[in-house]
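Structure below; questions to follow.
In this view, the complex is presented without one of its protein chains, the others remaining in place.
Coming up: subunit A.
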Amino acid sequence: MKKLLLACLNILLATAVNAQIGYQVGDLASDFNLKNVDGKNVSLASYKNAKGYIVVFTCNTCPVSKAYETRVEALSKMYAVKGYPVVAINTNDPVASPGDTYEKMQERAKEKGFSFAYLLDPDHVYTKKYGAQRTPHVFVLQKTAKGNEVAYIGAIDNDQQEANAQRDNYVQNAVNQLLKGEKPALTSTKAIGCTIKWKKEVSK
């Protein structure tokens, strides 16, 4: 009996851990329907001609995210026309991080002239589901007959401070390979990023 209990506990623990980790490369990613800075809701399915998506979990406040803003915009310009639109999702709770309110997101999108959707994720539902651990954190998805398959997870490139002209452009390489009908050679990378500002649990 004790053994059985232990086994059950192990399974429970394993599922809890898995739930926390989020998607791995090869998993099918869930669609969402989230509010954009223009007031309209956006889902992956709303991009009718997409071959895939560059989903960027980011925010207004993280210095690393800010350092990548122009590079994310460049990705959007480069790949939206080729069928890989950028979809940005703000991971942060606006109470825990006052610089990440909907109004501040609208301001930032206008100021920087974002050509991509910048979405709210109330209660971190999709941040958790995808398993974004920091900002910025990119998930490249490929539209397949089975659904939107995760093809790449990680950093935009290996040069946060734009100090190296020979940088590896991880996301560009992954999308270029997908556009050629290949699988990305490098499917996951790491980078320093900001922790996600989670909603504080209300203790009663």
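FYI, a contact is a pair of C-beta atoms (placed from the backbone, for glycine too) under 8 Å apart; a residue touches a chain by one contact, two chains touch by 3 or more; residues count from 1.
Keep in mind that, in the parts below, contacts and distances are computed from a predicted model.
Asks: I want to check something: the complex is missing a chain, and I'd like its UniProt protein name from "ABC-2 type transport system ATP-binding protein", "Sugar ABC transporter permease", "Bb3-type cytochrome oxidase subunit IV" or "Thiol-disulfide isomerase or thioredoxin".
Replies: From the choices "ABC-2 type transport system ATP-binding protein", "Sugar ABC transporter permease", "Bb3-type cytochrome oxidase subunit IV" or "Thiol-disulfide isomerase or thioredoxin", the unshown chain carries the UniProt name "Thiol-disulfide isomerase or thioredoxin".
Asks: If the hidden chain were put back, which of A:Ala29, A:Val138, A:Val171 or A:Cys194 would touch it?
Replies: Considering all chains, including the one not shown, the answer is A:Cys194.
Asks: Out of A:Asn41, A:Thr101 or A:Gln133, which is the one that touches the chain we can't see?
Replies: Checking each option in A:Asn41, A:Thr101 or A:Gln133, the one touching the absent chain turns out to be A:Gln133.
Asks: For the chain that's not shown, point to the residue among A:Asp31, A:Glu69 or A:Asp159 touching it.
Replies: From the options A:Asp31, A:Glu69 or A:Asp159, the contact with the absent chain belongs to A:Asp159.
Asks: List every residue of subunit A that touches the chain not included in the displayed model.
Replies: Against the left-out chain, subunit A lists 62-63, 67, 133-134, 155, 158-161, 163-164, 168, 189-195, 197.
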